[in-house]
Structures are given as C-alpha cells and as structure tokens.
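All protein chains but one are shown in place.
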Amino acid sequence: MTWTRKDLLDLQSLSAEEISTILDTARVFKDIGARPRKVMPALRGKTVVNLFVEPSTRTRISFELAALRLAADVINFTAEASSLRKGETLKDTARNLEALNADFIVIRHSAAGAPHFLSRVLKAHVINAGDGAHEHPTQGLLDVFTMLEEKKRIAGLRVTILGDILYSRVARSNIWALLKLGAHVTLCGPPTLVPHTFEDLGCRVTHDLETAIKDADVINLLRIQHERQRKTMFPGLGEYTSLFGINRARLKAAPPDVLIMHPGPINRGVEVDSEVADGSQSVILKQVTNGLAVRMAILYLVNGGKLPQELIETDAGRTSDAVNSQQATATAE
Amino acid sequence: MTWTRKDLLDLQSLSAEEISTILDTARVFKDIGARPRKVMPALRGKTVVNLFVEPSTRTRISFELAALRLAADVINFTAEASSLRKGETLKDTARNLEALNADFIVIRHSAAGAPHFLSRVLKAHVINAGDGAHEHPTQGLLDVFTMLEEKKRIAGLRVTILGDILYSRVARSNIWALLKLGAHVTLCGPPTLVPHTFEDLGCRVTHDLETAIKDADVINLLRIQHERQRKTMFPGLGEYTSLFGINRARLKAAPPDVLIMHPGPINRGVEVDSEVADGSQSVILKQVTNGLAVRMAILYLVNGGKLPQELIETDAGRTSDAVNSQQATATAE
Partner (left out) sequence: MTWTRKDLLDLQSLSAEEISTILDTARVFKDIGARPRKVMPALRGKTVVNLFVEPSTRTRISFELAALRLAADVINFTAEASSLRKGETLKDTARNLEALNADFIVIRHSAAGAPHFLSRVLKAHVINAGDGAHEHPTQGLLDVFTMLEEKKRIAGLRVTILGDILYSRVARSNIWALLKLGAHVTLCGPPTLVPHTFEDLGCRVTHDLETAIKDADVINLLRIQHERQRKTMFPGLGEYTSLFGINRARLKAAPPDVLIMHPGPINRGVEVDSEVADGSQSVILKQVTNGLAVRMAILYLVNGGKLPQELIETDAGRTSDAVNSQQATATAE
C-alpha cells in the first residue's frame, strides 16, 4: 500500500499493487464526495495547471473539479491564444509554468510520449490526461474502478473492449490495467482496427461480435472518432454500426447482467443505441462520477499524500481485498 | 415568504410572492455586497457550471462572481472546443456535468425551452441565463429590482419598454414580472417588431415614441441586435435611430424624473445617445451591480437557503412592504 512516483504517466509501467493503491484511495475520495460538504483541503496553496494542447472539455473539467475539491488553485492553459502558437516549444511552455510555481501539470497532447518528456524536464508532478494514441491512464483507472465497484472483482472478470482498438489510448490503458489485475480481455472490431498483434499482450482478439460478447461480464464500447479515422482503415459509419453497433436485440447474445461502459461522449445510434446507453445495464454516467474520485486520488498520491490506514480499512478495505484475493485466484488459475 | 422551486426557468410561471421573495433576498445580498469583505460562504463545496452554448461575457461573469461570492466552485463550459461540437447532445452534456457533481447548471442557449428541458432530466438546479427569444429571467428580475430601488414601488409604476419587443427575451421577462407586480407596461417600437398581440397580455402597444414616454416613470431601452435582426422586419439602423433613438431633445417629452434603463451592451448613438446613457437619469450601471445581488439570491434560494427573518426585516423589510402595499393599491385601482 505505497505510492512513490512523482508522476502518473501511464498504466503500463505501474505494478498491480500501485494500481490497487490508486483504486483504494479513490474509493475513500468517492465516499467523501458523497457528503454534502465535498471539499478536502489537501492541496491548499498548491497550483494545478491544465495544459490541454488537444481540446477536451470533459476531461479538463473533471481534473479541474478534482483539484478544486482538494482546495488547489487551478489554471487552465489551452493551446488557443497561447504562446505555443507563437512558436514556443512545449518544453519552454512547461518550464515557464513550473517557474510560476505550478505544482502539477495535467497534460493532454496529440503526441504520444509528451507527458513522459515533460516528466523528465520538470520537478512538477506530471499527469497524463491523454497522449496521442498511446495512453489515457486516468480513463483506464476510472473504468477499472467502475468495474470493481459494480462486479466486486477484477481478477477473473471477462471484459470485452469494442471498437477502434488500434488508435485508442483508452483501449491501451484499459488493457494494461485489466491484465495486471488478472482480468480476461477480449478485443473486438473491424480487422483493420483490431490486429492480432494484441494477442501478444495476452488479449483474445476476435472480429465477430457474438463471440466477443457471449461470455462477457463487461462490454467497454469505444467512441468512434469520425474526426480522427484514417479513411483507408475504417469502414463507413453505417457499415460499422451494422456490424458492431450495440442495440437491445444484439445485446441478447450477452449475459443478462453484462455491464455496458463507454468513455463518452457517446455517438448515439453509431456505436450504441440510446435504449442500451440509457438502459439499466449501463454505468456510463457512474464512470463520469468515478472519474472525479480517481483524479482526486491521483493528485493526492503523487503529492505524497498517504491516507490514514484506518480510513482505508473502514471505508475501502473491501475493494482492496477484492483485488488482492481475486488476484490470488487469478494467479492460481 | 417562501421558495420551493428547484430551478429558475422563467418569470411567467412565478407568482408575485415568489418574485417578491427573490427581490427581498437580493436586497439583503446587495447590502452584504457593499461591505468590504464580500464573501458569504453559503455554497461552499458546491459546484456551479456555467453552460453557455451561446456566447455572453457579461452575464457569464455576473453569474461567476455571484457564485464565487457564495464560495462555490465555478466551472465555465462554453460551446467552443466542447464535446457539444463533437456531436454530443445537450442532454448528454448536461447529464455528464451532473455526474461530475455539478449542483447548479446555469444555461444560456439559442433554443427557447432548453433550460426547461434540462430541468426535467437533471436533479441539479437549473438556472436560465437566456433561452432564445423566450426569457432571460435574471435580467427581468434585476430590472425590476432596480426600478423598485429607485422608485420605491412597482405596483402602479408606468414602464415603457422600447425596441425590438418581438424577438427580445429581456422584454418578455420584464413584461411578466412587471405585470405580476401590478405595473403598467407600454411597449413601443417599429410595427413589425411590436405587434398588437402583446395587448392580450395586458400591455399597451404604441408605435409612437412620444405617446409611449410622455407619462413614463421608467424607459427600458432594449439593445438593437444587428447580428440577429431579420432583415425583412427591421428598418435600417439609421431609420431606427431617427424614429426611436433616445437623445436629450427627445427625452423632453418624458417626465423629468424618468428613469433610463438598458440591459447592455449599449450601442451608443443607435438606441441611445451618450448624453442620455451617461446622464443623471440613467441607472444602467446600477442595473449591472444589482444583477450580482439578484443572481446571488437565486443561487441561494434554489439551493434551499432561507434568510433569517430578522435579517430581512432589518435590511430589506421596506422593499417587501413596498411591493406588497403597492400591489394592494394596484389591485384596488
């Protein structure tokens, strides 16, 4: 139950124990967030800069609220109207923010590896809020947190990720976290977007939807990003929906208690029908709520915060136990 | 002296008593705002989201400051660079904000009824900051608050609203509040923009400026919105000014103590001359100041806040009395 890293850059390099520490800490923050007075001033006097070079409202707001709940000062820095547009390098921009006493840099960037680069040149804590097609670790963590909350275990859980796996940072972060915690991961989508190379990581790959979902405990639907799709690799939207779009009828092939997840924003009628997105199996909005708790946990941990053991045992002991005991099971399998 | 609504959507559906409750509460907040230390932490730990799908700096800033004065966390969400532009529906955007624990959604939207729609799908408090040509209730309230502060009564007051009535949400909110509190409302402007149908509501309609202002206690000038005018219905700017623009000479037709109001931003030299806008009868900047108090009152009331009776009796008892006694008079007339 320890955290020693300055930054949160990806999930690939984290140990299962580190991921469990984040999940347990997030559990405590979620419980605090349910109280009427939601502020916990662990970061009072600290400055969090949201350095969003690629636009994103919902992730930025989630980080902003997480920081405000911890009583930090928050500065939003977007690429528009910034000195980055005057030709300044990312490194110079970041070092300037650090010189302004920024204690945390939350960065979203279209270039894979940008957060890792910053982490090497800055003393400030760097948190990856999505870098190119590489990773989106807080999304991966909130997804796993939600699965754990709903299904009470990760180890042994059957999770199907559906969509454009090849270009999805959400998929990558999910895969790393789920495999480390002992889940079974199935990837599904058009062959051009779900190559068999993912099998080397330990995932199952299939291009047939029914095969992919028939034993699934969880279906995590990725967003079809029209704006980013390489035209040569992606079938038309209509063709995608007819083959992989999830609706009530198609969902009959999955177990009745399968969990429907989606990182948002949803393209209703494309990757998922409204009936399913708003149905009783969907936890899409819970994911959003959990994102806040996960991001508070990250800010708190990289800052060197340590939750009192009593607090964790009382409030979140079961989740930690769920991961650990199930992992033991998974290892034993 | 009660408030039971979750939201503030419009003035049409409010009772005279509810409007008076807001005005009395705003009176107290204005008095608090005059003190050197202006924070009153009634909303500490709460989150207010300014969801401005239609751009507006001044109304957004007024709500932002009102929320900050009450110690809330404030998130600004504008349509630009948002997931709304990625094709997400307004409903999904709003439900996501609620899932992030937003307690208040202040919405400005070009579609009439957008706040009412959100109010039905959200548990969060919804406050209408202007919806299409429908209503702008906080503007209506701050206008009435200002009239009451300056003229000590609303019932029996003669208020002339001048300009593009047909497409003005400010006019509509003024009309509802003024009529409910017993004022006499005259509407004036070009015939295409001030149809006689408004007479059905209980307003007087005239297209002659002198008739409109000669007995007026208040002239509320609407902003000519070049950018929105339907070309076929609106005369040229020069023609509008020559017929309805208010200047020192033309104002001689009105009583000497007539109050000049305008929701801003002013088009100097179009609907009003600088001499009048900056003159001693103008309360345009007082309206801005009062907007802050009114918006604090709204946030406070929908949150379930109840001002201690003593506070209201001491600080603002007279305004409540002014409304009530004058209303009695108006009813008796």
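Letters A and B name the chains as they come in the text, with residue numbers starting at 1 for each one.
Simple rule for what comes next: a residue touches a chain if its C-beta (ideal position, glycine included) is under 8 Å from a C-beta of that chain, and two chains touch if they have at least 3 such contacts.
If you're wondering where the values come from, they're calculated on a predicted model, not measured in any experiment.
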item	value
Option from A:K6, A:R95 or A:K214 whose C-beta touches the chain left out	A:R95
Chain not shown: contacting residue from A:T21, A:T47 or A:S62	A:T47
Absent-chain contact - pick from B:L23, B:A254, B:L292 or B:L307	B:L292
Among B:R5, B:H196 or B:R268, residue touching the chain not depicted	B:R268
Hidden partner chain, residues of chain A it touches	44-47, 49, 73, 75, 77, 81-83, 86-89, 92-93, 95-101
Chain not shown, touching residues in chain B	33, 36-39, 55, 57-58, 61-62, 64-65, 68-69, 78, 80, 226-227, 264-268, 285-289, 291-292
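Throughout what follows, only the chains that are shown with their structure count from here on.
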item	value
Centre-to-centre distance between chain B and chain A (centres being mean Cα positions), rounded to whole Å	42
